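Structure below; questions to follow.
All protein chains but one are shown in place.
By letter and in written order, the chains are A and B; residue numbering begins at 1 in each of them.
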Amino acid sequence: MNYLNRKASKNVGAKVRRIIFNALLYIFLIVLVIFWVFPFFYLIIQSIRGDTVGLSTTMFPEGFNYTLQNYVKLFTDSNYNFFTWYLNTLFISVVVSIVQTIVVLMTAYTLSRLRFKGRKGLMKFMLIIGMFPGFLSMIAIYKILQTIGLSTSVFGLILVYISGSMMGYYISKGFFDTISKSLDEAAEIDGASKNVIFWKIILPLSKPIIIYTILVSFIGPWGDFMMANYLVGRAEKTSWTVAIGLQQWLTPTNSGLYFTRFCAGAVFVSVPIVILFFFLQRYYVEGITGGAVKG
Amino acid sequence: MADLEYLGMNKFKKFCYRTKNSFVEFPYKISNFFKTIPHKLKNSFKKVGSSLSEFADALIYGDWKTRLSFVFFGFGNIVHKQYLRGFLFLLYEIVFAFYMIGFGGQYISKFSTLGTVATVTLDNGFKKVGDNSFNILLYGVLTIFIIFCTIIVWISSVRQAYNSQRMTEINKKLSYGRDDLKNLGNKYYHTTLLSLPFVGLVIFTIVPLIFMIFVAFTNYNNLHLPPEKLFTWVGFSNFSTLISGNGLSGGDSEKFAYTFRIVLLWTIVWAVLATFSNYFIGMVVAIIINKKGIKFKKFWRTCLVTTIAVPQFVSLLLMSKMLATDGIYNVIITKLGGNAVRWLLDPSIAKCTVLLVNLWVGVPYTVLSCTGILMNIPDDLYEAARIDGANPYKMFTRITLPYMNFVMGPSLISAFVGNINNFNIIYLLTGGGPSYDVNMVATAGQTDLLITWLYKLTVNDQSYDMASVIGIFVFIIVALASLLTYSKIGSVKNEEDFQ
Partner (left out) sequence: MKKNLKGLGVLATSILSIAAVVSLASCGSGKPTIMIWGPADHETIYLEAAKEYATANSWDVDFAYGSSGDAGAYSAMSIDPQAGAEVYTFANDMLSNLNRIGALSKVTGDNLSWIKANNVEASTEAGKIGDGYYAYPVTADNGYYMYFNKSAFEGTSIWDSKTNSLKDGYTLRDMYAALDEKGGDWANSYVTWGIGDSWYDSGVFFATGGDYKVTYDEKGSQTDAKCWFGYQTAADGTQDYTIGLEAAQSMKNTFLNVDGSANKHFIYSDATSGTHLNDNITKYLKDKEHPLAAAISGTWKSVEIKSAWGDNASATFLPTLEGRTTAQGGANKEYQMKTFCGFKMMGVNPYSKSAQGDSTGDNLTKLHAFAKYLTDTDFQIKRYQSTGAGPSNLAAQKSDAVKNDYALIGLNAQYAKGYRVQDSVPSNYWTPIQKFGAGLYNDMTQGVKGTYDTEAALKRALKQLQYDIESASK
């Protein structure tokens, strides 16, 4: 009897401790999430406020003055034609994601499956090249583009983005390495060339990594400011990308007049990407855990 | 130390032992690395030597067809009926000749001086442009590259001619155009897939990179900006400016050296702190979310993942405005009665701020990866431990942590290397940070990383020469860091055996 009581009370004690512990964890998580999401909440509120157009000291607009004017101005202001920038960036992203995915997959397949002289050397070479900072050669790239005649055009920017695609093979290669080689061998016995194996066997099995690569290459150009500004920033405003334009609105001369519009633009740019990301989150996670961690 | 003795120590002592070992082995590792370099050099020279010796053989033992292909690329191929290859070789030679005469030759000839004819302003205001040092250097590098490729093509053409000659002597079959095209899909598939991307890589990454490495040995800066001015070679002077403060710029050199030391130190400190804070906090959060008693797991994770989904550019710019001294965070703090914190303007606070914001942006990645791994740890390990009477802390340190370390090790290294070059966070938040240190160069601030300083030197100051030197140093640091940590993985792998 005594023994049972003691065990019961010990269990109750443990249970209470566990509930308190869990409650603390919940509180911790809630606080964490608030800190995480607060800036975006702020962003959205700022984008729909009507009482000021600049950076303000209050969080909520006075007198409940909410408006969608900022979003409207994004499309109607001829001085800063946000919509043109959006289309530019969309065009760049689509082209870049298609080309980059193809190149990355081709490179990853080659390095994973094909054995040729200089394979290891090539991988080491690309590893070393990747250790140099990218900004270093901006002016040389600009000059090379100028020789071709594309130095201040959107096409030049696209060319620069896709030129280095080859070096992003790492994660895809990790994925391909996990596909069993016996599939290849069976196909070869049946007389298929490496070309056929690539298109007909390997790729259909790689849906997660394809989607991951497309997603990552698509999101890239939206956030690239440095290279875009360097190449296209000095051209007419109609060739700008969204990143350049948004940044223009935050310069000290402009932030008094355009901050809320920046918020509207930022929300407008982020929402599709966030939605895209959530739909494809599964593939993204598979990508970074599967390909990267295997090392 | 005997294995049994090692196993018998508690966790802390083991950690001390391993750390001591890494430090002790460190010099050995470096010396081993340097010892292998001559070995590797010897190997590569041997390879070069073997192809050269083949080349010499072709010269000595070749018949007239082979000898003629020294002058006319592809001659040997054509004569042996390999029309496709021969034609391609010949085409290459003609294009190369046109290129050198029409374009490349003039730049190579001026390469050693980088131009001597300065730009003259005529009386009517017109500027008669003379030599352009930038063009000379850039196109010179390009031409050197092309000459290099041509030499390879030349050797290849001669060797093929020689091979064909020998193979016909023993009556072996050669591969013709048709076979070559067929092999493009199979034996030479790697060529098909890689050639175009590789060309893109060469033009837009490799040639510019080599160009910038050369720039580090010139004085291409805002006092020598073409087309108005010429720049020229200055040897290692920029390096000595940066390291010892003895370069050409007089008093400025000391500032550069001082600034370099400070920025370098902060870069390394930052990389270490940023990587490990992300890792630990991410792991803790992942474990908490993954814990059995917690509900709405997907919700917590989704909220955290917002910072990955929103483009970093947007979220960081936004944060920089919110953390301004009159930004919303300070408004809230003052409303609650506190003092406004100079998040981005005080040197030490700014350093903490960037670390915190880095957590905001980086922890979700870690949480995602850790969650994946956590879900893979077999539950029976925990069961067994609980039966053995282990408390949660022991389970964490003995099962979870080593497992995580092992799997996440490689990505920790790439995160470390990535943080050394983590441009966005620093530049978009503080722009390099407050610069109250009088001894630093004007272009650098106190939260600057080497990479952000490099960017500012390039874009704001046009000091391309110093930027290139710093870029080279960044490369050296990253290469060293990668080498060291990759070798450490080996020792981590051994740990698994002990489990």
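Descriptive notes on the structure:
Going forward, a residue touches a chain if its C-beta (ideal position, glycine included) is under 8 Å from a C-beta of that chain, and two chains touch if they have at least 3 such contacts.
Only a predicted model underlies this, so the values are computations on that prediction, with no experimental measurement involved.
Within the set A:I48, A:I139 or A:V267, the residue that contacts the chain not displayed is A:I139. Considering B:T116, B:S244 or B:T325, the position touching the chain not shown turns out to be B:T325 (whole complex).
Across the entire complex, the residue among B:L142, B:A161 or B:L184 in touch with the chain not shown is B:L184. One chain of the complex is left out; on chain A, the residues touching it are 54-58, 78-80, 139, 142-143, 146, 148-153, 155, 193, 195-196, 230, 233-237, 248, 251-254, 256. Summarising the interface, chain B meets the missing chain with residues 119, 121-122, 124-129, 178, 181-182, 184-185, 192, 196, 222-223, 225, 227-229, 249-252, 324-326, 344-345, 431, 435-436, 438, 442, 459-460, 462.
Basically, only the chains that are shown with their structure count from here on.
Within the complex, the chain A residues that touch chain B are 18, 22, 25-26, 28-29, 32-33, 35-37, 39-40, 42-43, 55, 57-59, 103, 106-107, 109-110, 114, 116, 119, 128-129, 131-133, 135-141, 143-144, 159-160, 162-167, 193-196, 198, 219, 222-226, 230, 243, 246-247, 250, 255, 259, 262-263, 266, 269-270, 273-274, 277-278, 281, 284-285, 288-289, 292-293, 295.
Interface residues of chain B, counted against chain A in their complex, comprise 134-135, 138, 185-186, 189-190, 192-194, 197-198, 200-201, 203-209, 211-212, 285, 288-289, 291, 293-294, 300, 302-315, 317-319, 321-322, 324, 326-328, 331-332, 360, 365, 368-369, 372-373, 407-411, 414, 417, 421, 423, 451, 454-455, 458-459, 464, 467-468, 471, 474-475, 478-479, 482, 489.
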